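Missing here is one protein chain; the remaining ones are kept as they sit in the complex.
So, subunit A:
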Amino acid sequence: MTQSVVVQVGQCGNQVGCRFWDLALREHAHVNKRGLYDEALSSFFRNVDLRKSDGGDCCVGGRIQHLKARAVLIDMEEGVVNGILQGPLREVFDSTQLLTDVSGSGNNWAVGHLTYGSAYREAIVNKLRKAAEHCDCLQCFFLIHSMGGGTGSGLGTRVLSLLEEEFPDVCRIVTAMYPSAEDDVITSPYNSVLAMRELTEHADCVLPVENQSLVDIVNKISVMSHGAKPGSALRKDSTVTSGQGSLSPTEKPFDAMNNIVANLLLNITSSARFEGSLNMDLNEIAMNLVPFPRLHYLVPSLTPLYTLADVNIPTRRLDQMFSDAFSKDHQLIRADPKRSLYLACALMVRGNVQVSDLRRNIERLRPSLPFVSWNQEGWKTGLCSVPPVGHSHSLLALANNTCVKPTFMELRDRFTKLYRKKAHLHHYLDVDGMEQSIFSESLSSLSALIDEYHQLDATKARLIPDAQRLSIAR
């Protein structure tokens, strides 16, 4: 069984990460009834016996003594991390996993990436190395950060390139929170575009998530739960909808949105942790979904978001789940994948779903989804037998789809609006090591990426004939 390390950077990254650890503990508590430290738990947690003098890790198979998360928490101001350490999750982290500073990055990518990046380089590498050494077989780094701020985008992307340097064999999956148009940080377009270049070059896969989509989804859930119809009460124990049953008694403002992202991470790793009839490991995600190295932006969508408390009708609910995964209301960025071109699609199903249900739904949905000519039947499927808490089954769809192009184009437009006027530029250029050329290079990297997606889009309507090859003699 392999292990993964979660690196959470910045305020957003740490808040999402906090929800993730909470939900991970809940999920394992739900599944692991006997209190044994099994392989599934070891993928995210270490079992530590504090009485041992070397602070030693216990191996798989014994009773759970003390669980420590395989995580590194980085933030350039102390508020969020201190909040975590005073909250109920304090037992799960120890001080060697944290890196904080006092003053923050001031929403400035350059400060995060260059100033703090160089100042804390050694410390960050040491903490990562320690976390990696505790792992038997490290498979993947999960990096969580936002694109709009200073620490998350600047220092986060610096950490990403450090990971590539120090651990080239380990997969890097990045969950990046993209700002919406009405973001309250004025310089977020600068930060995002500068960070995008790093993501395109150094990440293996990126799961973009947009705040606006999360807000819409949360609103939809609360409309449902406040009784649109009588008798449609929602089940309260689902990990997606509520933090109920979680460690903290009150829900904080962004918790509902962060829950959704945390569920995304849980579901991606579910097939690697738990058994199923068709396993899908983390290295298979990049292998199957990334046809060309730079086009590694995978649009996630998660269903179901809530279950009704009454007894559900199995087959109809199941088919509805599959249809929902492709509707634009369930995507975690604002995009409509059905209108754009699919390069590849992965379906990760959890719970009591059999291969016949999967086949039936793929055949049903396939005609309405435009796939690229050289990957007409390009589906990657995984079946995991363990359902998430509060649901009987769930589906995570990861699509490599050209619908990210409009998102990126909008980002580029907001960037150019500011850049044309050189607004706020001096804050960046004042930082040691920052030059104007970095801005123009990032812009051209983003434009090149948009162009590549555009090329593929152009093939959408055209009928491509089969390539010439030797054929069977007739």
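What we mean here is this: a contact is a pair of C-beta atoms (placed from the backbone, for glycine too) under 8 Å apart; a residue touches a chain by one contact, two chains touch by 3 or more; residues count from 1.
The criterion applied here is as follows: contacts and distances are computed from a predicted model.
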Point to revise | Protein that the absent chain corresponds to, by UniProt name, given "CIB1 protein", "ER membrane protein complex subunit 1", "Histidine-containing phosphotransfer protein" or "Tubulin delta chain" | key: "Tubulin delta chain"
Review point. Pick from A:V111, A:M147, A:L289 or A:V389: which residue touches the chain that isn't shown?
Key: A:L289
Check your understanding: When the complex is taken as a whole, what residues of subunit A touch the one chain not shown?
Key -> 1-2, 39, 136-137, 139, 275, 277-279, 281, 283-284, 286-289, 292, 344, 354-357, 359, 362-363, 366, 372-381, 383, 466-467, 469, 472-474
